[in-house]
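Only one protein chain is missing from this complex, and each of the others stays in its spot.
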Amino acid sequence: MSYTAEVMTAIATLREEVCALHAELVRYELVVWTAGNVSARVPGADLMIIKPSGIDYDALTPENMVVTDLYGTPVDGGWGNPELSPSSDTAAHAYVYRHMPEVGGVVHTHSSYATAWAVRGEAIPCVLTMMGDEFGGEIPVGPFALIGDDSIGRGIVETLSGSRSPAVLMQNHGPFTIGGSAKSAVKAAVLCEEVARTVHLSRELGSMIPIDSAHIDSLHDRYQNVYGQ
Amino acid sequence: MSYTAEVMTAIATLREEVCALHAELVRYELVVWTAGNVSARVPGADLMIIKPSGIDYDALTPENMVVTDLYGTPVDGGWGNPELSPSSDTAAHAYVYRHMPEVGGVVHTHSSYATAWAVRGEAIPCVLTMMGDEFGGEIPVGPFALIGDDSIGRGIVETLSGSRSPAVLMQNHGPFTIGGSAKSAVKAAVLCEEVARTVHLSRELGSMIPIDSAHIDSLHDRYQNVYGQ
Amino acid sequence: MSYTAEVMTAIATLREEVCALHAELVRYELVVWTAGNVSARVPGADLMIIKPSGIDYDALTPENMVVTDLYGTPVDGGWGNPELSPSSDTAAHAYVYRHMPEVGGVVHTHSSYATAWAVRGEAIPCVLTMMGDEFGGEIPVGPFALIGDDSIGRGIVETLSGSRSPAVLMQNHGPFTIGGSAKSAVKAAVLCEEVARTVHLSRELGSMIPIDSAHIDSLHDRYQNVYGQ
Partner (left out) sequence: MSYTAEVMTAIATLREEVCALHAELVRYELVVWTAGNVSARVPGADLMIIKPSGIDYDALTPENMVVTDLYGTPVDGGWGNPELSPSSDTAAHAYVYRHMPEVGGVVHTHSSYATAWAVRGEAIPCVLTMMGDEFGGEIPVGPFALIGDDSIGRGIVETLSGSRSPAVLMQNHGPFTIGGSAKSAVKAAVLCEEVARTVHLSRELGSMIPIDSAHIDSLHDRYQNVYGQ
């Protein structure tokens, strides 16, 4: 199969971007060893780009990012390294891209505090103005699901479809985050761990003050529509 | 509008200083992503310098620091980059400069332990000699306030006006700190998180020994008047 | 005594590998000062390679790794530095190599969260899909044992022989991990601390959801037999 020049250029750019974003997971200590991954949808084609399976973060290069179709099957378009297997979480990323057309990036980590909430099956309550901004409410929990079929992807999509949050805590597993771009999904992963940590620490020593839902709405609306350059 | 050569020189120097001080927030892990900011008052003019909104810490340069008046409106004095928006917390910083003439620098973070106390609406008790030195007593809590008008700034000023502490924990939000200079305000932000963390850890496992208020007075007096070079 | 060229080459390669793997212990903050060690079995000879005793991690070089027999006695085969003493934990590593022929690498640390479980004499329950993958169940506790004879090694071997876990928490002491290679044993040490931390955090705030043992079996089987490149 052959692709247009625009798609080939997008693939080259996104391989660099996806590769570089893995370094952010390391920098913010969201991952150890090889246990986390970033992907991006390729605009204009039914393709995605994702980390190869079981490769050290230090050894990642734009060239060894894997291009797959939206069912997670590697695609050889002459862009190199067709021999590497994609992340073992590829099916979950692919399911999200197939069912949420607005999503341009997906991130998965086992970051410690977020996963600690996921092990109790407990949503993170929205008690921080920063959570109102980014998540628009609590960070919800998704179902327990085994790897190997569509059940993780389905759990992510069903949970996030009923929420303003770009993050879901998959039970006994860890967070998945989405965004319009891979960078936005990484930002959601970073902030998910930050709020998981802060709210954990707060609740350790007593009871927390809730934020009115009208205030949460107001924070979320301003942040999503006004903030930034 | 035009400014004297002294003001122009001060602005150039403070842009470098304010830019460099953001790296201290990163180094001490007080901020993630773009969620914290440092500002400085410009001596001899009704101006302040602050971080631009939504820009990565790695991408900050002296040139992209934003100069505003003391109502937070960007001012184009020919010093470059008038097109960048200032931090979304600029109104709070500006309110502090208008109402506390002795303040030369303001810092805002969401550092985890300090914010954890803020979510419970609980002041950090003064149980450390280091807290006596720097804060002269407990670190107080300010009111819940939404972004968008003067309420955050007013909450900071009202709380700090009744306290020796250069730090206030804004409820459900995070710490703001002040100082005679931007560097002093950054120091207060670093020490605020340090004492928030140490006192949190101590209280997790049992009851803490208080320090007599006369001893706190003595520590604070010596540190403020004798310490350093 | 003299060795074949193959053994001499394996020794040279493993000295570099064992030296480099100590930097992973530092990077993942599993060790402070000189308190942790990595060893590797030399294929084709009754030899092992281990860290020298009491040397700073910064000062480790391939040349100062110590070659010993499988009783922990340094062996001078003309490969340099016979004068350095091996790690004071060498007897424990050597005991493992003598009694578990499938083991090619051993790691010992005092990583904080794993050791915290060891001080309570409490196994880490398998409540994370990542634990199912890597450990196939709980991480067990080994007996209290003093340094100076075979009792630490015997405790490790007896505990791990009845478990799918490559990690054991020696009571009041810290974790030992094993693997087919030194790198696999380091991976187990990194993941042991990660799961010790996540499960600790989760249990701090309430009750954890268990994972069915059939699901654990399924996770472990897939990870051990399918995962990676």
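So that you can tell them apart, the chains are marked A, B and C in the order they are listed, and the count of residues begins at 1 in each.
As a convention for this text, a residue touches a chain if its C-beta (ideal position, glycine included) is under 8 Å from a C-beta of that chain, and two chains touch if they have at least 3 such contacts.
As the structure is a prediction and not an experimental result, all values here were calculated from the model.
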For the chain not depicted, the shown chains it touches: B, C
Touching the absent chain when the full complex is considered, from C:R15, C:H93, C:H173 or C:K187: C:H173
Listed residues C:M100, C:A116 or C:I209, member touching the removed chain: C:A116
Contact partner of the left-out chain, one of C:V7, C:A23, C:L84 or C:M100: C:L84
Positions on chain B where the hidden chain makes contact: 28, 127-130, 187, 190-191, 194, 197-199, 201-202, 204-209, 211, 215, 218-219, 222, 226-229
Touch list for chain C against the chain that is not drawn: 32-33, 35, 52-55, 84-85, 88, 110, 112-113, 115-117, 119-122, 144, 146-148, 171-174, 200, 203-204
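Operating definition for what follows: only the chains that are shown with their structure count from here on.
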Copies chain B and chain A - interface residue numbers shared by over half, same or different: different
Farthest chain (mean CA position) relative to chain B: C
Chain centroid nearest the full-protein CA centroid: A
Copy-to-copy rotation for chain B and chain C - C-alpha atoms, rounded to a multiple of 5°: 180
Distance from the mean Cα position of chain B to that of chain A, given in whole angstrom: 32
Rounded Å distance, chain B centre to chain C centre (Cα mean): 45
Shared-contact residues (touching 2 or more other chains) in chain C: none
